[in-house]
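The other protein chains are all here in position, but one chain of the complex has been omitted.
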Amino acid sequence: MFEASAPLSERRQVARDMFVLGFDAPAVAAAAKAGQFVNLGLQPGPLLRRPFSVYRAGGGRVEIVLRAVGEGTSQLLSLREGDLVSVLGPLGTGFRFDPAWRSVALVSGGLGLAPMLLAARDARAAGLSVHWVHGARTAWDLGSEWDGEEATWATDDGSRGFQGSAVAAVEEEFGAVLACGPNPMLAAVAERWPDAQVAVETYMGCGTGVCLGCAVPLTAGGYDRACREGPVYRAADVDWPALPSHLYYTAVPVASPSRPSPATGGGEVPV
Amino acid sequence: MFEASAPLSERRQVARDMFVLGFDAPAVAAAAKAGQFVNLGLQPGPLLRRPFSVYRAGGGRVEIVLRAVGEGTSQLLSLREGDLVSVLGPLGTGFRFDPAWRSVALVSGGLGLAPMLLAARDARAAGLSVHWVHGARTAWDLGSEWDGEEATWATDDGSRGFQGSAVAAVEEEFGAVLACGPNPMLAAVAERWPDAQVAVETYMGCGTGVCLGCAVPLTAGGYDRACREGPVYRAADVDWPALPSHLYYTAVPVASPSRPSPATGGGEVPV
Amino acid sequence: MTADLSVDLGHLRLRGPVIAASGTFGYGTEVPLLERRTLAAVVSKGIFLRPRPGTPPPRIVETPSGMLNAIGLQGPGAEALLRDYAPLWSAWDFPVLVNINGETVEEYGELTAQLDGVPGVGGFEVNISCPNVEQGGMYFGNDPRAAADVTRAVRRRTKLPVWVKLTPNVGDIAEVARAVEDAGADALCAVNTFLGMSIDLHSFRPRLSFRTGGLSGPAIRPLALHLAHQVARNVQVPVIGIGGIAGPEDALEFLVAGCAAVQVGTATFADPRAIAGVHDGIAAYLESKGWTSLKELPRYLPLD
Partner (left out) sequence: MTADLSVDLGHLRLRGPVIAASGTFGYGTEVPLLERRTLAAVVSKGIFLRPRPGTPPPRIVETPSGMLNAIGLQGPGAEALLRDYAPLWSAWDFPVLVNINGETVEEYGELTAQLDGVPGVGGFEVNISCPNVEQGGMYFGNDPRAAADVTRAVRRRTKLPVWVKLTPNVGDIAEVARAVEDAGADALCAVNTFLGMSIDLHSFRPRLSFRTGGLSGPAIRPLALHLAHQVARNVQVPVIGIGGIAGPEDALEFLVAGCAAVQVGTATFADPRAIAGVHDGIAAYLESKGWTSLKELPRYLPLD
């Protein structure tokens, strides 16, 4: 685990509202495996760090993919090149890969695409054939980056590829399934492929295993730490109904038009 | 009073550690008078605004001059061009000017130079002849900008001009004295020129007169609001011993070398 | 279509849920507030019967997401208040309640009697976070009996709305709440500031001349929300939530937790238009939900 005060060195858009940010943090980048995450600290900014899957890693750079859903993600997206962020990582236990599987399906929904590029990299390194099945609401919300051979797209509105969820879009049999996406989607994965490896999301306090804030309820009883034993679990090991499904990625739709905030843009008004 | 979400449009150094920042806020700039201040809000940033004298105003821009002494000032100095700050102002009651005085001495110490350029402007507009007497620790700490005729420099170490304080450096008689600087210096001004107009500093909660946080103890008893009745007072009206002299412009000298902060620069360390 | 944001407190109807908190909005005259339409009511700076100079500076200290204050209830006294402010208030289209304070139970009563019936005085917010000089400086608000005594003394002198503002610095706020409700309060305001301290590392003494101060601002919000919710679950009269509210989401949390209205204080220091922002944001939220009235907002008030 490293802590890097890392400059933003890359920013690009990959889907509607979805951006990739890259930070120069060579030691973190070199150590990162698929399914692991980094915990980003902003100062000034919110008290706690924000966890993000490692999207890409290489050339001394760690990349994440995100959408603005609240204070921390908005602040991250307003950074400019060279701005420093504290990158702590890599954290957590990533995906396992077993050459015996021969093939693997990577199933993702929405921002769940985040760990899949690295998963494809590590799967290929393990000699596996890789098929990515990725779903989103519309064609505009699908990620645009994929360097592999086989990919299936799914959209809720049918605007590209299969109409329906990524889970429903998987038609063949694979040696193994790796999945990431909203927790309800992962519950569906668990129904269909109990042995799938899934990367879950929880609120996190520390990201390093000391606070027990990231509890993942287990079917065997008790709780694991998403940041340490997870975020990757065997799908059937997670007690899905007990895992909060109310982690919303949309802010409460209230407007505070008159609060002076750099984010709301310029203008001068008498008070 | 206006609230402007104003972009930083100017930044220049005027002495060792001393910088001028300019914000595009035409309505504030047009209304500002010498001795008035603006209250700046940062988001993200500290909860309360930070008050600064208007240093220059014109061409749609408000300028302030400052040194990094804490969180707010450090954050202001790390802004980049185009970054937005909430500028609230102009606030407070500035200097009065009376043509009957004929001449006026502007006496300032350290950052107390802040209101003096505007004071010179407004004094000249009132037909007064202006003499600026400005002191600082060393020649490196004197401000470099002065567009008037008469100026006397004073330094504690004698590295430029008079050796000693700005107050001691005033030799002639003037129709009136206007002063700004650390509160102990203003107490010395009050001793010598009871009728001088002095601009004081206090902690401020609101800057708009509603919180009573900025109490200035009066010789007549009771307290005034620095943000409303002040910051400019008749020197002899302020109960100087009761005005806190422990508003320090130096942070407590502690280093937190290992706190991850963008301010501490790059680097990557194992934890 | 704009949602109906009016609030019926039973004893008083307000045109909205957002009230300016005492001590953070002066006498309502200081800030030329353009968005007056969004102000449901103003509670004026705390006042004593007689003029008070207040505490020496420093009076405020900033803390993470909060601030400590020890203003010492500086104020002009009842006579000047009636002369200088009440006439202005009487012309406004929203009520001004006077935050009243005393060193003895009798002083609260006398102050109420002097202000009662004067045009412009729309009601009373009784600040019980004052030291009771007759009981060795113990705060009225810490003792259910003393708090009830003060409430009764005020209630007896007026038919105007009487709100009692609770202090959080107490072992069991619900006990005090029930006591002042029984004593005749029309509404309870929860809460006042939390006792805190800050030390100056130059002088090795407290930064505030008064040594301790009251903590306000977003830092206290989760604590204030919990206490307001406790109060709401334990009384029948309306509860007005206070503490760290800066945006509409914050206010909605207090409303869902059982409050009938809210007060905004410290947030106005950072943003003179904070009250308008909270009000308009609540309206936008209701509209996004398709609700036509604040009454449709679900409340969380479990019985256990």
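General remarks:
Per-chain residue numbering starts at 1, and chain names A, B and C are given in the order in which the chains are listed.
Operating definition for what follows: a residue touches a chain if its C-beta (ideal position, glycine included) is under 8 Å from a C-beta of that chain, and two chains touch if they have at least 3 such contacts.
Keep in mind that this is a model prediction, so the values were computed, not measured.
Remark: the absent chain touches shown chains A, B, C in the intact complex. Of the candidate positions C:Y108, C:F140, C:F194 or C:F269, contact with the unshown chain belongs to C:F194.
The chain not shown here is touched by just one of C:T38, C:N142, C:N192 or C:N234, and that residue is C:N142.
Taking the whole complex into account, chain C touches the unshown chain at residues 61, 63-66, 68, 142, 170-172, 194-199, 201, 204-206, 212-213, 215, 217-223, 225-226, 229, 244, 249, 252-253, 256-257, 285, 298-300. Not every partner is drawn; the one left out touches chain B at residues 252-260, 269-271.
The chain not displayed touches chain A at residues 1, 3, 41, 46-49, 86, 88, 202-217, 221-223, 228, 242-244, 246-248, 252.
Please note the rule applied: only the chains that are shown with their structure count from here on.
A separation of 44 Å divides the Cα centre of chain A from that of chain C. We define each chain's centre as the mean of its Cα atoms; on that basis chain A and chain B are separated by 48 Å. Touching of two or more other chains is recorded for residues 31-32, 270-273 of chain C. Looking at chain A, one finds that residues 260, 269-271 touch two or more other chains.
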